[in-house]
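Dropping a structure here in C-alpha cells format, bear with me for questions.
All protein chains but one are shown at their positions in the complex.
When the chains are written out, they are named A, B and C in that same order, and each has its own residue count from 1.
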Amino acid sequence: MERIDVGILGATGTVGQQFIALLAGHPWFRVSWLAASERSAGKRYGDLAWRLPSPLPADVARLEVAPLDAFDKAPSLVFSALDSSVAGEAETTFASSGRLVVSNARNHRMDPLVPLLIPEVNPDHLSLLDDQRRARGLKGSGGIVTNPNCAAINIAVVLAGLRQFEITRVLVTTLQALSGAGYPGVASLDALGNVIPYIGGGEEEKVETETRKLLGTYESGAVRNAPFTVSATTTRVPVADGHTAVMSVELAKKPSLEEVAAALAAFTSEPQQRHLPLAPNPPIVVHAAQDRPQPRLDVQHGRGMTVHVGRIRSCPILGYKLVALGHNVVRGAAGAALLNAELIVARQRSGADAHPHRNLETVPAVGEVQTHQA
Amino acid sequence: MERIDVGILGATGTVGQQFIALLAGHPWFRVSWLAASERSAGKRYGDLAWRLPSPLPADVARLEVAPLDAFDKAPSLVFSALDSSVAGEAETTFASSGRLVVSNARNHRMDPLVPLLIPEVNPDHLSLLDDQRRARGLKGSGGIVTNPNCAAINIAVVLAGLRQFEITRVLVTTLQALSGAGYPGVASLDALGNVIPYIGGGEEEKVETETRKLLGTYESGAVRNAPFTVSATTTRVPVADGHTAVMSVELAKKPSLEEVAAALAAFTSEPQQRHLPLAPNPPIVVHAAQDRPQPRLDVQHGRGMTVHVGRIRSCPILGYKLVALGHNVVRGAAGAALLNAELIVARQRSGADAHPHRNLETVPAVGEVQTHQA
Amino acid sequence: MERIDVGILGATGTVGQQFIALLAGHPWFRVSWLAASERSAGKRYGDLAWRLPSPLPADVARLEVAPLDAFDKAPSLVFSALDSSVAGEAETTFASSGRLVVSNARNHRMDPLVPLLIPEVNPDHLSLLDDQRRARGLKGSGGIVTNPNCAAINIAVVLAGLRQFEITRVLVTTLQALSGAGYPGVASLDALGNVIPYIGGGEEEKVETETRKLLGTYESGAVRNAPFTVSATTTRVPVADGHTAVMSVELAKKPSLEEVAAALAAFTSEPQQRHLPLAPNPPIVVHAAQDRPQPRLDVQHGRGMTVHVGRIRSCPILGYKLVALGHNVVRGAAGAALLNAELIVARQRSGADAHPHRNLETVPAVGEVQTHQA
Partner (left out) sequence: MERIDVGILGATGTVGQQFIALLAGHPWFRVSWLAASERSAGKRYGDLAWRLPSPLPADVARLEVAPLDAFDKAPSLVFSALDSSVAGEAETTFASSGRLVVSNARNHRMDPLVPLLIPEVNPDHLSLLDDQRRARGLKGSGGIVTNPNCAAINIAVVLAGLRQFEITRVLVTTLQALSGAGYPGVASLDALGNVIPYIGGGEEEKVETETRKLLGTYESGAVRNAPFTVSATTTRVPVADGHTAVMSVELAKKPSLEEVAAALAAFTSEPQQRHLPLAPNPPIVVHAAQDRPQPRLDVQHGRGMTVHVGRIRSCPILGYKLVALGHNVVRGAAGAALLNAELIVARQRSGADAHPHRNLETVPAVGEVQTHQA
C-alpha cells in the first residue's frame, strides 16, 4: 500500500515535532511537506533545533520549510500544530484551497460545523465534515477537523467509558505538564519546585466546554452538547509530559465501584475495532495499585496514546472519584490529530464511509489525491 | 520576662528541626531538653545531621539527646514531633507524668477528650484540656493538645473564614510538598518530574475527618463535628515546602464572590488579638493575581504562618472555587503546635483563662512550673 | 538458535530491574531464575514493586524469587546486581559452584584475577577469566567477570577512543544522576533543586583506579595498570538517568582538535565487529552542537548504550577538554554486564575463543550448559 503524503503546519514547535516523531515509519502516511512561520521558512528542517529525545528522521531533516502562505504547494492532508495566534486564518485558507486540515489548534474547535473529534469518543461527529464542506462550498478534500485541548482529551475519554451510567456532574482538578505550554513555554524559575495554580488561554473554560461538545450528540448536521455540568481548575506542575486529572463524577445510574472499573477497563471503540495504527488497545488502562497512574511510570505506555485511570473510589459528594493520566503531547495533541486522520482514511478505504451523501467523484478522497502527488 | 523551658520529643526529624528553628530567639520559650529515638539518644544534638537552611542555634547544638523514656527529666511543656509509630504511647506517658504535650502527631487527634486545636479556628476547644485532665486524673500540667494534619490545617483556616456563610460541602484536591513526608521521605526517583496521586497513612481520611472536628462546636465537655461533608484527594508533587489545596465549597448563604474575598481578607481571631509571637497578621492573605498563590513565591510569608488564598471564583457545581496554600512544616506542623502553646501560655498569663473550673492550686500553670526549672 | 537460560542476583533493585528490561526479547538470553535478599525471597516477582517505565515481561512476572543461597538451582550464567554489602561472598559462592557470574558489583573489580571488562575497551582482558579458573580451581562455567563503576565506564570508553594519542593525565568532574544511587537512594529533599558535591562509597577513588585497570595491558596472566594519572570529583545532580563527565585530558602526541573528534567518532571495537545484540554502533557519538550532550535529549540513544561526547576544545592546562555522557544504569551497569556476557558467548560460539589453553571438555561453555537446562 502506497503511503499518503502529508504536510505539517507549525512544524517547529513542540507539537509539530511530536507529529514528525509519531509519523516516523507510519504505515499509511509520509511527511513530505513542512510549513512554519517567517522565522523558519526557507531553512532546511534539519538545521533547526530538534528538541525531542527520539531522533529526527533523515528524510524529514532534508525538507525545506515552506512559509504558511504556500498552501498551493501543500499535499491534500495537512496536520496543523499552529499557534492559535495564526491558526484561525491559516487553517481556513488551507481548507478553502482543498486541503483537509487535521488540526490541534483551538481556533475552530467550537465552530458548529467543525468536528471536535476523539475517535474513541465521538467518531460519528465526523459526519460534520460533510456538513461543513457542503455549507461552505469546500472543494476536494477541503475541510477542518479538530481534536480537543490536551487537558480535555483525557477527561473526555474517561467520560466516554462512563457514558453508559449517565453522567450528570464532573468536577476536575488538573496537574498539567510543562510541555503543554510549548517551547520555551514556562520559565524554569517559575517551574522548578513550584505549582502555578493557573493556566492561561482559557484552559479551564476549554475543559468545561469542549468536554460537553465531545460527549454531545450528532443529529442532522449539528452537535448537541452533553447535558452534564463540568467544573475545572487547571494547574501547572513540574512534570515534563503527562497531564494528571483528579476527577469527581456524578453518575445517575449509581453503578458499583466494580462496575465503574469494569466499564472503563472494557471500553473500546472504532479505532480499536479498525485496528488503526496508532490506536491504543485497550484505550483505557485501569490501575489497581493505589499510587498509580504516575507520569514517570505510565505516560509512555501504548506509545503515549493510552489513557490511565486509578484510585477509583467513592466520593461523599459526587459519588465517584478517580485519577486519570494521559500524555498531553501525544494523546492530547499530535497523536490525537494523527488518530483522527487515521480514522478518516480508514473509513474511506473500507468503503464504510459514513458519508453517504458525499459525492466521491467531485470530492476525491484524501488518500487518492495524496498518492497521485507522491 | 523569664523564658519558659521547653522540650522537644522527636527532635531529629523534619518537624523536630523546624521546632528548633522556630524557637530560636522565641520571646517566651527556650529549648532546654531534647529527646529522640534510640538511634540518636546519648549524642550531642550538634553532632547529628541538621537539614534546614537556617542555622542550628549554638545553645541547642550543645544539648545531649535524651531517650524517649526519660520523661522525668523533661520540662513541663514538651512539643512532640514524634512519628505516629511511637507517639501514641510516649505522649500518654509524658502527659501522665504531668507534662503538657503539645503534639503534632496524629495519634490522639480524634480522641474525644483531646483538643484538636488551631488557635485561629477553634480556640474554645482548648477547654477540652481541662475535661481531659479531670477525666484522666492528670496531675500538674499534664495533658495532650494536638494540631491537625499538615494538609487539613490550611483548609480549616480557610473554612473558618467562610464559616459565617454556612458551609455545607467541601471538595478538595491537594498538591502536597515533599517535606510533608519527613526525611528521608519520598525517594528522589519517585519525586523528580512526577506526580504521585496517593499519600499513605490515611491522608485523605485525615483531611475529611479532622476538618469536621476542627470546625465543630464545643459544648459541655465534648466537640460535636461540623455538619458539612468533605471529599478529599491528596497528591504529592515535586515541591519542597508548601501544600496547595484546590477547593470547591458550597455555602448555604450564597454570598457574592466579593463577600467571600472580603470575609477571608478580614478574618482574624484570638491569636491576632492577643498578639501571639508567631501569629500571622492577617492570618489569611487574599491574592488578586490569578497565578497566585505559588509555593516558591508565597510560602515563606509571615514566617511561614500565613495561609494564602487566590483564584476566588464561581464553581458551577458547588458554588465557589478557590486555591489555598500554606507552609506544611510551619503552619501545618511545628508552627501550629507552637502557636497552640503560645495560646495556652497567653491565656494563663492574662488571667483570661477560659477554664473557670480549673483548680489552679493543684494544676500549676505551665509557665510557673517551667520557670522554676529554668 | 535456542536461547540460553540466565539468572539474576539482586533482581529487585534498580540495576536488577534494568537487567530484566534489557533482557526482554533478547535474542540469545532468557531470564529463567531470579534471586534476591530474604525480604523478597519466596514471592512472585510480579507481586513486587516494578519501578521502570517499560513493562515487566509477563514470563518474568511469573517467576518466584529464590533466596541468595539457592545457588544450586541457578542456571550456569547469572548476572549480579547485588549490593556490595552482600555481593562479595555471594558471587564467590556462585562462581565456586560452577556458575559464570557477570557482575555489576564493585567487590571483585580490583581482584587481579577478575576481568574488569568493557568489551569496547579491553576485550583482551577476558583472558583473565581462564587464569582465574585455573588458579582457583573453578569447575564448569565458574568464574567472575565484572564491569566498572557507572561513572568510570563512560570515561573509560572515551579514553579508549583517545588511547592512540598516548594519554598522560585526566582530570574529571562528574555530574551524576539519581538512579546511580539505587532505590530509594537519594532523599527527594536532598535532590530537588540541589547539588550534592560528594558521592559516598569511594566513588572518586573508583573512577581514579578502575579507569587505569580498564585501560591497562594484559600480559601473561595479569593486567598492568595504564600509566596515566586520573583526578576525579564526583557530584550528584537532580537528573534521573545519565552521568555527565566534564573532562580535561593531556595527550602526549598532541593531536589537533579535529583529529581528536575524528578518532572518537571513528572508534569501534570487537562488539561492533561481532554485531553483538546490545552493541551500540558507533559506540561514541560526537556532537557538534555546543549545548550537547544533554541527559534529557541524548541518554536513551542506542538503547542507552551509546557514549556521547561534545564540546571538544582546547584546555589551556591539560590540552584538551570535552564533555561526555552515558546512561548510568544501562551503559554504566546492566547493559555493561549484558554486553560482557554477549562477548563471552559470541567468542565461544564463533570458535574464535581467545582462550587457547582452556580445556573445553572440563570447562563446558556457558551456552551448552545453559541450553541443557532450558
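Just so we're on the same page, a contact is a pair of C-beta atoms (placed from the backbone, for glycine too) under 8 Å apart; a residue touches a chain by one contact, two chains touch by 3 or more.
Worth saying up front: this structure is predicted, and the values here are computed from it rather than measured.
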Residue, one of C:220, C:256, C:290 or C:350, that touches the chain absent here: C:290
Option touching the unshown chain, where B:4, B:297 or B:322 are the choices: B:297
From B:98, B:140 or B:193, residue that would touch the chain that is not displayed: B:193
Missing-chain contacts mapped onto chain C: 169, 171, 173, 175, 190, 192-198, 208, 229-231, 233, 235, 237-240, 242, 244, 246, 248, 290-296, 310-311, 315-318, 321, 323
For chain A, the residues touching the chain missing from this view: 14, 51, 178-179, 183-193, 238, 240
Interface residues of chain B (partner: the chain not displayed): 51-53, 55, 192-193, 240, 296-301
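One rule holds for everything that comes next: only the chains that are shown with their structure count from here on.
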Type of chain B:chain C copy interface by residue overlap (half), same or different: same
Centroid distance [mean C-alpha coordinates] between chain C and chain A, Å: 42
Junction residues of chain C, two or more chains touched: 51, 192-193, 240
